[in-house]
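Quick one: the structure is below, and I'll ask about it shortly.
Removed from the display is one protein chain of the complex; every other protein chain stays in position.
To keep things simple, chains are lettered A, B and C as they appear, and every chain counts its residues starting from 1.
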Amino acid sequence: MAKVKSLTDLKKIKENFQMKMDLIAKCDAPDSMFQVKIAMATCGIASGAKEVMNYFIEECSKRGILALVTQTGCMGYCYAEPTIEVTLPGEEPIVFGDVDLKRANEIIEKYIKNGELVDGIIPVNYNTID
Amino acid sequence: MEQMIKLTIDNKDIEVVQGTTILEAAKIIGVDIPTLCYMHLEDLDIEHNPGGCRICVVEVEGRKNLASSCNTKCVAGMNIKTHSMRVLNARKTVMELILSDHPADCLVCAKSGNCDLQTMANNLGVREIHYKGEQSTYRVDYSPSIIRDMDKCIMCRRCETMCNVVQTVGALSAINRGFETVVSPAFEMNLEKSPCTYCGQCVAVCPTGALTEKDHTNHLIGDLADPNKTVIVQTAPAVRAALGEEFGMVPGILVTGKMVAALRNLGFDRVFDTDFAADLTIMEEGTELLQRLDAFLKGDKKVKLPILTSCCPAWVNFFEHHFPDMKDIPSTARSPQQIFGSIAKTYLANKMGIKREDMTVVSVMPCLAKKYECQRDEFKVDGDPDVNYSITTRELANLIKQANMDFVTLPDEDFDNPLGESTGAGVIFGITGGVIEAAIRTAYEIYTGKTLEKVDFVSFRGMEGVRSAKVDFNGLELNIGIAHGLGNARKLLEEIRDGKSQYHAIEIMACPGGCIGGGGQPLHHGDASIIAKRAAALYREDAGKAIRKSHENPYIIKLYEEFLGKPCGELSHKLLHTHYFDRKDVIE
Amino acid sequence: MAKIKLGKDKLDKLIEICKSFNNESSELINVLHQTQKNFGYIPAEVQEVIARELNVSVAHVYGVVTFYSFFTMVPKGEFPISVCMGTACYVRGSDKVLEEFIKQLKVPVGQLTEDGKFSISCLRCVGACGLAPVVTIGERTYGRVAVGDVADILKEYQG
Partner (left out) sequence: MGKYKMHILICSGAGCRASASELIQNKFELVLKAKGLENEVQVVTTACFGFCEKGPIVKILPDNTFYIEVKPEDAEEIIEEHIIKGRQVSRLLYAATINKEVVSNAQNSGLHKKQIRVALRNCGFIDPENIEEYIARDGYSALGKCFEMLPQTVVDVIKESGLRGRGGGGFPTGLKWEIASKYKADQKYVVCNADEGDPGAFMDRSILEGDPHSVLEAMAICAYSIGADQGIIYVRAEYPLAIERLKVAINQARQYGLLGNDILGSGFNFDVEMRYGAGAFVCGEETALIYSMEGLRGEPTIKPPFPTESGYKGKPTNVNNVETFANIPVIINKGAKWFSSIGTEKSKGTKVFALAGNINNVGLIEVPMGTTLREVIYEIGGGIKDGKKFKAVQTGGPSGGCLTEKHLDTPIDFDNLLAAGSMMGSGGMIVMDEDDCMVSMAKFYIEFSVEESCGKCTPCRIGNKRLYEILDKITKGEGTLNDLDLLRNLSGVIKDTSLCGLGQTSPNPVLSTLDNFYDEYIAHIVDHKCPAGRFKALLQYAINPELCVGCTLCAKNCPVNCISGERKKAHVIDFEKCIKCGACMDACKFNAISIQ
């Protein structure tokens, strides 16, 4: 790993990364990638987020779905853990709460495959600064 | 340049040096803010101001909370009230809280009448304890020297400072937290199993009855009443310089004659002087010094220098626990207490024509470690200790009070002989630097064969923690080190261990100031200047003595002629010398 | 000179832990953490070694061990049960859950069941307040535990 030696280097990393993500997010091709973020803070993990994350990784590959499954921190909805955020290509992200394996299956089958919403959507109730 | 700042205390304007605490500033204008956990032994450079008791709080205008005056520094423009209603209520409430977790057995407490807590509660006008609830209860810990009754602990933590910071013994620490917090040895085990040296400095500063000495007065009264026992007593030099304080006399007054009279009055069959044994110690220790010096100078690699004094039992405990690898460095000479006991139960018993077991030897000491020392197995013959009981200056005062004596008006009396005659050298054993001064007076004359013109070695004296001096032995320059307080001793020992020590001989006393500041002395209640006054008294006695060198004591000369032979001879070795143990725990 | 038996393996491990912190006395708390991680608890003889290695008094080590509630001198059960007593859990009834564990296992807080399987302790907020009341057993976290769940949870471990 090369060291970041200047602000320019830092910018390069930023741009490269954003480009990568943009490719995923903006592309609306049928075989493009889905993004699934799992809130993996203590609350989430205690409620089974790890199992849910593994489920997504395994099931997506089993079912031939190209998905980028990553972990992230607390989204703030402790009352509805585990929570996940799913972004379909070209769409705004949607947050689902109380995601157990059953609901995870539903999300893959209905939302990711068909774009149908499933129960347990969490309305995002905050603005995040850029 | 010191910056001065102006402030107001109780409506009085005052200017103080920056860095002055509110407590100190108040003192300047005659305002005596009450304190409890605070302790400042100025002469010994020991300060303890954790601000834990919260008795010394004062109101500082503009501040949300009250400030503890002992550790809050003055700031320019401060307006301080030391006795507003808010302050008085807070102090009283805090005192009530302390008392709500303290046994109410004042009437039978060992500290009654001499207790800082009692005095303070009275001064604050506490007449009722509004807050009641659970009280802390702990097992009482009886060690050979010190009794710990932690039910009475108020968490001032002075003992911790003495044990860890001043003495670096590390026997005590605050343990647990919150209401359960208490000062204790590791694992709440008994002191006896800890590295405690029994120096008793914790007892000397304890403001309550939580730490007291093991009291032998009742045993003693029993022995005195036993017609079959010959009870003889020896008194350490430091006792006579402090005993008067217990009877309201000004510190620094020697009460040797009254003390002897009181002891005789109590019923002791003979009243002797530990100073005599001190002279004998010098003969042995001084000779040992010269022998080791001689061998060392001749290049004998087996011989190590410096030689360290060994009269202080707490110091002996200290190196046995903390520096066992260096146990061959201190002199093997026993302490004066034990030398006395050994001679009493052999030479004297023989002279008096009584059997060893019919003789009770009692020592009056400024020291708590002596209680432990006289019980050590190596100082027993067939289970019979050379010294049966060691009582403190405070216990003696108590005995005198029990015996209805008006101590102050007692006529002076003299010690009995043969073990009552002593020189000025024996007297100064009670002060830091005194043992080495006494030893040099004798060693110089023996080594050089010349008469010492000036016997006062002023360079050995003083209250600095570590001191050094040079002595000219006929062209041979001897480096002398002196340390009092075990923390200071530790510094010198570490130098020796690291091979950096330049000293030929080192005197160590465990208690700050030496025996005059011992754990068995009348309590100084935070005024360490008393210790210097006691020192001055002993130096006065030394100066007034006709004979000031141990080897000139006629009874010592006679003792060697009649009984011992020569210093460090075979019999001396058997009776007057000892060996040391490794007391460090071994972990496997 | 008292002898303290510890065993060479343990002694070596302890010396190694202390050494990994340069035998610095200021690292005492880190050393204690590592020790507890390795031994499960910090008994007296272990504290003696740590004191010697870090060149501090045993009383000091003991003072620190007893100050911090995280350190324990008694072994924990094979399945250590911790009931969160943080406010969020408390207002949702964790005190009753704790009582139920005590009742079922018949041991007070801080002690080991006779078979050495369980020990109960109280815990300050694990920060999983959304799941209150929270109980942890070993590495596992149980959220929204009701008094009625206690028997079932214990059954998982009693088999």
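We take it that contacts are C-beta pairs under 8 Å (C-beta built on N, C-alpha and C of every residue); 3 or more make two chains touch, one makes a residue touch a chain.
As the structure is a prediction and not an experimental result, all values here were calculated from the model.
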- [ ] Give the labels of the shown chains that the missing chain contacts, considering the complete complex.
- [x] A, B, C
Task: Omitted-chain contact residue, chosen from B:Ile5, B:Ala25, B:Leu66 or B:Ile556 - done: B:Leu66
TODO: Give the residue, chosen from B:Ile98, B:Ala171, B:Ile232 or B:Leu576, that touches the chain omitted from the document.
DONE: B:Ile98
Open item on the list: Which parts of chain A face the unshown chain closely enough to count as touching?
Closed with: 1, 3-7, 9-11, 13-14, 17-18, 21, 37, 39-43, 45, 70-80, 83, 85, 91-95, 97-98, 110-111, 114-129
TODO: Quickly run down the residues of chain C that touch the omitted chain.
DONE: 24-30, 32-33, 54, 63-64, 67-71, 85-88, 90-92, 123-130, 132
TODO: For chain B, enumerate the residues touching the unshown chain of the complex.
DONE: 50-55, 57, 64-66, 68, 71-73, 86, 89-90, 93-94, 97-98, 100-101, 130-134, 154-155, 174, 176-181
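In the analysis below, only the chains that are shown with their structure count from here on.
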Task: Distance from chain B to chain A - Cα centre to Cα centre, in angstrom - done: 74
Task: Centre-to-centre distance between chain C and chain A (centres being mean Cα positions), rounded to whole Å - done: 36
- [ ] Any chance you could list the residues of chain A touching two or more other chains?
- [x] none
Task: chain B contact footprint on chain C (complex, rising order) - done: 1-8, 11, 44-45, 47-49, 51-52, 56-63, 66-67
Open item on the list: Residue numbers of chain A touching chain C in their complex, please.
Closed with: 42-43, 45-47, 77-79, 81
TODO: Using the touch definition up top, name the residues of chain C that touch chain A in the complex.
DONE: 126-131, 134, 141, 143
